[in-house]
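Dumping the structure here so I can ask a few things about it.
Note that one protein chain of the assembly has been removed; the remaining protein chains are unaltered in position.
Showing subunit A:
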Amino acid sequence: MTTVDASVRAGIGTSPRRPDGTLKVKGEFAFSSDLWHEDMLWGATLRSPYPRARIRGIDLTAALALPGVHAVLTQRDVPGAKRYGLEIVDQPVLAIDEVRYQGEPVAIVAADHPETARRAAGHIAVDYLELPPVTDPEAGELLRRVPVRTGDPHATADVVVTGEYQVGMQDQAFLGPESGLAVPAEDGGVDLYVATQWLHVDRKQVAACLGLPEEKVRLSLAGVGGAFGAREDLSMQVHASLLALHTRRPVKMVYGREESFYGHVHRHPATLRYEHGATRAGDLVYVRARIVLDGGAYASSSTAVAANAATLGVGPYEVPNVDMEASVYYTNNPPCGAMRGFGAVQACFAYESQMDKLAAALGMTPVEVRIRNAMTAGSRMPTGQVVDGPAPVAALLARVRARPAPPPSTLDSRELPGGVSNTTHGEGVVRGVGYAIGIKNVAFSEGFDDYSTARVRLELIAGEPAVLVHTAAAEVGQGLVTVQAQIARTELGVERVTVATADTSVGSAGSSSASRQTYVTGGAVRAACQAVRATLLARVGGADLMGDKIVNAAGMVVADLAEALGDGPVEETVRWRHRPTYPIDPETGQGDAHVQYAFAAHRATVDVDVELGLVKVVEIATAQDVGKAVNPLAVVGQIQGGTAQGLGLALMEEVQVVDGVVRNPSFTDYLIPTILDVPPMAVDVLEMADPHAPYGLRGVGEPPTISSTPAIVAAVRAATGKALGRVPIRPEHITA
């Protein structure tokens, strides 16, 4: 039996300051774009201007002739695998005879100055034969179809509502563009410093493309300026490494903002057709849905996104009869993949819009119809999986409903639709309120071997016990470094904890994705600490560690912690897995696919200028069950940030693509919310422990993004009476 020392300062459940916080606020944090090495060269990428074309020839002569250019490489220079991919190896390192999306990398350059590298890229003459792009997903090649079927496919109901919904292409809009530094090593390998979400999956792909054994490709995490899914796929990793190995010089690559829009995947645009049937009393009888996702030119994580959309596609409700299909297609649009919410976002916009329609058809309030159908612990998902942890869906809805309504806006322009642009002094302004709730799976699913590795060392430094925690888990701004230290403090009762830089000299931590790192790497750190404690106790014949004393079974002190460590450090490395998941049946979608479910509810209050179609979100009340708030301040930060990202999708964020061409690859025209767009948030954190998870915790990062979008849209509908089946809402959708 071990006890957890809850008294240690800055352990779990407290909110110690994050080490990067002050640095970031003061502009002193070193991001991956700040990397520097003596003698380094600068890489640049030539990208296709066309969404689809054959490459008839590439002439490098003029580029190579430019003074200062050290290398110009094409796919012919890729020594190993010429393609890579997270799930399907389909994406060329550099285009091979064809390009399939606008912005696809065709050639790379290394030069002694970034401007020279860019100019040299411009001197590469590519002979393209333009081809008509496939831009309608349903005219494209099917990548994966995920059916989920349960109950009677022909069920009928008294009250039926149907709807077609569309979700535009959202960008993760991280602030730190793709960047990194590749340094050639004496052993013929490469040391790569990069901002990423999963060092080991990068390494596996980079090594394969370089034709090197994995141990010769060593990655270290550089300062990450946000991720949100956009760093799951490779960007410049192989390119910089190729150039470094070719030139025998360190090579740095930094994408500009415009290039960044072409340098990573986006959220899948979706068309969702839903039919809900219910009894007159308001009980859901069936849901039929067809979800079409535009995967773009390459697979990325599309197949998993489709599975999420399908398995979570009816929302957190009990539905006896489900006929669901999510299909994702290849097109010549920008590749789409992981983004916070990962398929659950698109589905939630549709099913929550449907629940509002159903409420209207039944003469019930939106919250009533949701609570009436809310799943609870023990409910069965449409996949047949039983939700075996807390599922406080009704409680979350009741909490946001019970929040006091925000006061009416004053006539301060900053509180009105249009903000400081002086478009209204109150004219045309109508208030609306909307509700939504969402469901998200935590961690990787469908039988994936999802684990993390932690190495923990307890030692004396200057006579004081100190802990070193080393994992490969990517700190992407979410606060994981702080959480790892908190767990070590709690488990070992030692306040002095250092978290080493994440790198590949320790085993894989898995991805900083799917709201999973506190659960999985947190679980690994806890397990490694427990192993350290066991080794330490065995060393001195102790039974427990109480503060800085080791006691025997009788509670007698047998040694001081410092004495026990006098014989040397104790170090343990543990690979830790969450409980297994299973594939779903390809015909019926049945199976225990997910580890854990997480829920968040939102109530949005908006003021809409109904004449101009401008929206001011007045307040958002949100409630989320996090199982255990390991760092309460960070939890609230995640909830606020995720909610803001959902607000962006509701009201402004869209990569506009016409005929395969991106029309707004800049922060001038891809708008993300400002301080005048993000409202005050009333955040209600529930801690209903999940018995299967470390400390009972539940993944936090994604749920707030999922339901804030439909809640805001519902509020705008309430204010305007418009159907608004598409996000982001544009002013002309309201005024038309």
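What we mean here is this: a contact is a pair of C-beta atoms (placed from the backbone, for glycine too) under 8 Å apart; a residue touches a chain by one contact, two chains touch by 3 or more; residues count from 1.
Throughout what follows, contacts and distances are computed from a predicted model.
**Q** One chain of this complex is missing from the view, so tell me which of "Carbohydrate ABC transporter permease", "Putative HAD superfamily hydrolase", "Carbon-monoxide dehydrogenase medium subunit" or "Cytochrome c oxidase subunit 3 family protein" is its UniProt name.
**A** "Carbon-monoxide dehydrogenase medium subunit"
**Q** May I ask which residue of A:112, A:214, A:258 or A:544 touches the chain that does not appear here?
**A** A:258
**Q** Which one, A:59, A:136, A:164 or A:427, makes contact with the chain that was left out?
**A** Considering all chains, including the one not shown, the answer is A:427.
**Q** Which one touches the absent chain: A:166, A:365 or A:735?
**A** Missing-chain contact among the listed residues: A:735.
**Q** In the complete assembly, which of A:16, A:418, A:465 or A:725 touches the absent chain?
**A** Among A:16, A:418, A:465 or A:725, only A:418 touches the chain that is not shown.
**Q** Please pick, from A:571, A:611 or A:687, the residue that touches the omitted chain in the full complex.
**A** The missing chain is touched by A:611.
**Q** List the residues of subunit A that touch the chain left out of this view.
**A** 118, 256, 258, 414, 417-425, 427-428, 611-614, 616, 651-652, 656, 663-664, 666, 668-669, 671, 673-677, 730-732, 735-736
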